[in-house]
Structures are given as structure tokens and as C-alpha cells.
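Part of the complex only, each chain left as placed.
Letters A and B mark the chains as written, and numbering starts fresh at 1 in each.
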Amino acid sequence: MIIAMYEELTIKPPFFEIGPKAFFYGERMLKLAKAADEASAKYDVRIILTPQPTDIYLLAKETENLLIFAQHMDPLPIGRGLGSILPEAVKAAGAVGVMLNHAEKPMTMADLYKAIRRADEVGLATIVCADSIREAEAIALFGPNIIVAEPTELIGTGQTSDEEYVRATTWAIKRINPDIQVLPAAGIKNGQDVYNVIKAGAEATGTTSGIMKAEDPEAMMDEMICAVRVAWDEVHC
Amino acid sequence: MIIAMYEELTIKPPFFEIGPKAFFYGERMLKLAKAADEASAKYDVRIILTPQPTDIYLLAKETENLLIFAQHMDPLPIGRGLGSILPEAVKAAGAVGVMLNHAEKPMTMADLYKAIRRADEVGLATIVCADSIREAEAIALFGPNIIVAEPTELIGTGQTSDEEYVRATTWAIKRINPDIQVLPAAGIKNGQDVYNVIKAGAEATGTTSGIMKAEDPEAMMDEMICAVRVAWDEVHC
């Protein structure tokens, strides 16, 4: 019995996640967001941007094509809970989705399950991070929209090719629920890395430091989004 | 040796803290904020409002007199830290301060100390919560701007009068650092409660559920801010 997913937001592949974490905020974030907004239209690639919660309102208002996702939210109901991030408040600020369970903000299994249910309830898509293939399968049972797969088991083992890595994670997740989209992320540093992952069959990929630490973040972002389009067309056209 | 406090924002007493926690957000929050903005001018009472992080930008932009404080922030530096609330991002969104260490979002002693330092660094005033008089003293050593004192030790003991309570907490904190402002909060339900606390000598008080759960939150807010002014004038004029 596959769990019902949030279905209002379907992200047409290929797509790309830009994760500013706590690197960019305010004006600097807005500048990158506007450039990404244009790149999304120019290359016909969907872009998920996960800004600081305080930036959601402005970015949602000032961009047209970006999919603004919160970095995290708490599964609490409306009411008490000072210091929390309320699902309804995230939605009201203009986000269309939320990231959950990143390795830098891990959630208990019970909270993760509740947060995905709360996201469905208020109308937010979910992108959930998994540390291993086995965890990706467990998360797949909870019915998120997207799973970010960074299986530390496989990375750096030497004999693991990009293709094997993408195939193994994708297969494991789709076996549980074929509607879940899979975003393999593994140290994407430039357009070539992006090209390789998409060429290997992925629907999506993403980066934080690849863009945030680039000398020219807007140029690097453009290079990466362009690489998504090129690789996607080679595989799918 | 008294620790240097953040001095750019001096809140002229009397003042009042409205804590929406996860009760109000988005449009509903904005409506109350605008009413509070007017009440602040009308009664010449400073109002601290601590909204959800996603509401900071809009509320700071749409109000003139309110002091918008974040409900919480993390003491991390710019960089990694997905799911965090970055001090610089809070400031950039328009907040002038931050609440820390509320009983619903308790901080480790090390993080609390760092967060107060970070607030000073980026230019945010701090309002820090204490569970007991002893904790209030410890927090006073860290040099926050305001301490919210809800000493569970004294509340509900029967023989404790409002005046004794306000005096004991205020004295304990001011003995460490006379520049720290003290906000006694103890189940404020209506204008009369507000009147009693300010009449007993407090510079400030505040509430969450007194307003959030009121039948007419805007009317109750107005009643409370008015009570602050009336009591203050009786004591100080």
C-alpha cells in the first residue's frame, strides 16, 4: 500500500536544487535568486531554492519561476511552540515546498513522518534527505515528493562509477514508490559534474558549495543549469 | 567586570512584549501587527513583537513603531548549517532584536552565550528568558539587553505578592548589571493583570495567550497597552 503523496506540485524534470544554507541571505541571496530565476526560464530547467526562512517572503515575491522551499520546518500544529517554524507560516510566506532531514538538521523518525504529513496537509511539497540507500527506502515509505540521495556507503569506494551510484539509489527508491523523484547529490563542483550526473540518468541534482563558494556564483549557477539542459537533451531527445 | 552590552537599541520604558509563538502568522499576524503599531504610537508604549521567522520581513516593512524581534536564532557563523536561523539573515530581514532561551526553545549555556555575542556583533538586541532567579542572575552575567523573568519558584506559592515577585527578580538582575531591563511575565490575561505588574514597579511585561486566545485579539491588545500607560503614569508621574 503506497502512501498518498502531495500531488499539487509536480516538478517536471530535469530540475536542480540550489542550497544556500547559511552562506547567502538578504540582498546577496536576492541577486543570485534573480539570476537563477532567469536561468530557469532560459534553459527550461526547474530550480528549487532553499533560502533562510527569513528570506522566503521576499524571494517568493521577487521571482517568477523559482520553486522556493524552506530549509526545514517543525511538525507542530498551530498554537504554542516558540522558536519553531510552523508549516502554515512557511506556506503563507510563499514557499511551495520544504526540505527535511538534511544531515545538518536531522529529524527523529517520528517527527519526519509527522512533518511530511503536515506538509501534505498545508500544501507543501517535500524534499527529504537520506544518508544511505537503506534510509532512502525507509523514507520512501513515508511518501515524500523528492528524495536527496547521498549514500555515503557508495561514495569514495573507488570501484563505484557515477552511473552505478545513480542507478542503485534510484532503483531502490522507485521500487518502493515509482512516483518519488530522486536527486543524487555528490560533491557537484562545476558544470561537468552536473553533466555527468544527469547523463548517468538522473532527473535532477544540486549543490551548495559548488555555487556558494564559486568565485562568480551567478556564472557558476548558469554553467550548471546549462549543463543540466545539455545532458538531459542528450539522454532524452 | 560587567560585560559590554549591545547599546545601539535602547528601549525606553515602559514596553510590552507580544509573543505570537506559532499561533498567528501571515495575514492574521499582519493585522494584529498593524493594530499594535498604532497602539504603540497612541499610548507611547514600546512594543516588541516576536513573529515566526518567515513573517519578519513583511512585518518590519509594514510597520513603523513596532520592535520586531526574532523568536530564536542559532549562534552559527555564515557558512554551512542547513536548517539554521542565521543572525545576519535575521538582521537583514529587518529585525532589531532576538529572543533567546525561551522554555519552549531552551539553549545550552555555551550556545546562549555565543548567541548573545553574535547578536551584539550583527546589531540585534537580546531578550533572554530565565526559569528561576538564579538562572536570571547567570544570564545577567552574559550581558543581554532584557531578561524575561518567570521564576517558577515564586509563582503560585500563595504568599507571594505581585510586588514581591517583581522586586525580587528585578533586584537580583540589576545587582549584577543595572543596565539590563527586566520583563516580569506571569500569566497576563487582561488589562488588569498588566496594570498590576506595571503598578508593582515593572518596566515592562508581556503575553502570548492573553492576546492570541482572546475573543478579539486587537481589542485585548489595545486594552493591555493602554493599561501599561495608565499604570506607568500613576507610578512615574
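Operating definition for what follows: contacts are C-beta pairs under 8 Å (C-beta built on N, C-alpha and C of every residue); 3 or more make two chains touch, one makes a residue touch a chain.
In this text, all values refer to a predicted model and were calculated from it rather than measured experimentally.
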(message) Given 2 placed copies of the single sequence, give me the total number of copies for the whole complex.
(response) 4
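The rule is short, and it goes like this: only the chains that are shown with their structure count from here on.
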(request) Could you put a whole-Å number on the gap between the CA centroids of chain A and chain B? (result) 36
(message) Show me the residue ranges of chain A that touch chain B in the complex, using the header's touch definition.
(response) 19, 21-23, 25-27, 50, 52-58, 70-72, 76-86, 88-90, 92-93, 95, 99, 102, 104-105, 208
